[in-house]
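As you look at this complex, bear in mind that one protein chain is not there, while each of the others sits in place.
Going by the order they are written in, the chains are A, B and C; count residues from 1 in each one.
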Amino acid sequence: MFVHRHLVQFYETDLMGIIHHSNYLRFYEEARVAWAHARGLIDYQQPGSAAHFAVLETQVKHLRPGRFGDSLEIDVQARRDGVRVIFQYRLRRGGEVLSVAETRHVPLSAELKPIRLPLPIKTVLEKETWTETWLLNS
Amino acid sequence: MFVHRHLVQFYETDLMGIIHHSNYLRFYEEARVAWAHARGLIDYQQPGSAAHFAVLETQVKHLRPGRFGDSLEIDVQARRDGVRVIFQYRLRRGGEVLSVAETRHVPLSAELKPIRLPLPIKTVLEKETWTETWLLNS
Amino acid sequence: MFVHRHLVQFYETDLMGIIHHSNYLRFYEEARVAWAHARGLIDYQQPGSAAHFAVLETQVKHLRPGRFGDSLEIDVQARRDGVRVIFQYRLRRGGEVLSVAETRHVPLSAELKPIRLPLPIKTVLEKETWTETWLLNS
Partner (left out) sequence: MFVHRHLVQFYETDLMGIIHHSNYLRFYEEARVAWAHARGLIDYQQPGSAAHFAVLETQVKHLRPGRFGDSLEIDVQARRDGVRVIFQYRLRRGGEVLSVAETRHVPLSAELKPIRLPLPIKTVLEKETWTETWLLNS
């Protein structure tokens, strides 16, 4: 299971004293990019290598609020769905799940047109473990 | 139908040259707050009056990318679901729908505990028009 | 005097209950872009027309905190300084000045290399009024 860590920053809070909900999509993007980097799919030295993955849909559930200074851990799983890639996430503060989410993506050409899934991504996704019921009880 | 307008800012774009997807949740929040203000549920002069509505769940679909300088219009509809409030949104650039979304909320006390729906909100929601199939064809 | 308006959004606050200081640079960018648009220097329909102005330096003073729902007005003045453009800003809530700022910019080519000031910008700047002591007493 891939795990990404994020320390909640002051500028990620709002006047309710908690993490603003829009920032969860940023944390999930961070986790997705870190996953892709760990799998050799992004080269930070090669600009644009990560850019060409469009977000088709996002779904986020909030179970408990997160706060400034929280040390978050985000578990990630990924699978292929035809030409699309599906990610699921579980965002935890220790053993407490604060949020779960799913995002759907499609690869794009440099001209931002949808393209077929590149072979390296296909190959990586074939090796990933996917648990369909993973988020059900969160 | 309530409509909120948003001019896309430079700082809302990302290196793909389009609006970063996390900003749609900010636009939808803007539209929700503007709706509540238009319905007399928020007094901007009274701090905290808008603060106590937790986001339980968000779901956003992206159909076409938006860009810097786009003049967006966001249509809003709202309904009650027990102690919760459900909002749906359609984000347009003229006649083109760029994104649709649904968010679910629960009212909170000043101590951030879930409470029953305040009467003014109930009263407003009873007068709102809700079209169940509204987002189906977007 | 050019004036830009901004209604402070929920997502622009932080856990102190006030506008997060990084957002003032976003408001000043909004005002600068709106000024350039009003002067005919940006065409929102032509992507990239506004993109090529680098930020060299920013200086922001905070006099009073701003809050959610505040209706802000930002006064803007601009002048040429050789190949550079200097903007000054005064951010008000009614008669109360909350912040003043200065930003310095240099025009860039499409390849992000510094270039000479384009003629249309020169022409516009020659007609602008600049009061050197404008921010001194704020």
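Miscellaneous remarks
One rule holds for everything that comes next: a contact is a pair of C-beta atoms (placed from the backbone, for glycine too) under 8 Å apart; a residue touches a chain by one contact, two chains touch by 3 or more.
Quantities reported herein were computed from a predicted structural model and do not represent experimental measurements.
From the set B:Tyr24, B:Phe53 or B:Phe68, the residue in touch with the chain omitted from the display is B:Phe68, counting the whole complex.
In the complete assembly, the contact with the undisplayed chain comes from C:Val55, out of C:Ala38, C:Val55 or C:Ile115.
Against the chain not displayed here, subunit B makes contact via residues 10-11, 13-15, 17-18, 20, 22, 67-68.
Interface with the hidden chain, as seen from subunit C, comprises residues 15-16, 18, 21-23, 25-26, 29, 48, 51-52, 54-62, 65, 112. In the full complex, subunit A contacts the hidden chain through residues 9-11, 17, 26, 29-30, 33, 42, 44-45, 47, 50-51, 67-71.
One rule holds in what follows: only the chains that are shown with their structure count from here on.
Interface note: subunit A and subunit B, two copies of one sequence, contact each other through mostly matching residue numbers (shared numbers exceed half of all numbers used). Note: centroid distance subunit B to subunit C, computed from Cα atoms, is 28 Å.
The mean-CA centres of subunit A and subunit B are about 23 angstrom from one another, to the nearest whole unit. Across the assembly, subunit A contributes residues 15, 18, 22 that each touch 2 or more other chains.
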